[in-house]
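In this view, the complex is presented without one of its protein chains, the others remaining in place.
Moving on, here comes chain A:
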Amino acid sequence: MTTFCDRCGEQAAEGDHTACASARELEPPRFCPQCRRRMKVQVVPTGWTATCVEHGTRSS
């Protein structure tokens, strides 16, 4: 379920997130798309992991 933009944390269905989607090509997610909590994100040379305290870990 994607409710929030994982780059800016705003409602995904509101406003224009085209710039966020473009930026995300060179950025990991920062906000949980389910609850908009800021995630703990670890970037390594070959990938990333992003952890929401409520909704678990996603990775590249």
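We adopt the following convention: a residue touches a chain if its C-beta (ideal position, glycine included) is under 8 Å from a C-beta of that chain, and two chains touch if they have at least 3 such contacts; residues count from 1.
Following the convention adopted for this analysis, contacts and distances are computed from a predicted model.
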Per UniProt record, name of the chain withheld from view ["FAD-binding protein", "Biotin synthase", "Succinate dehydrogenase iron-sulfur subunit" or "Sarcosine oxidase subunit delta"]: "Biotin synthase"
Interface with the unshown chain - residue positions in chain A: 8-9, 25-28, 30-31, 38-48
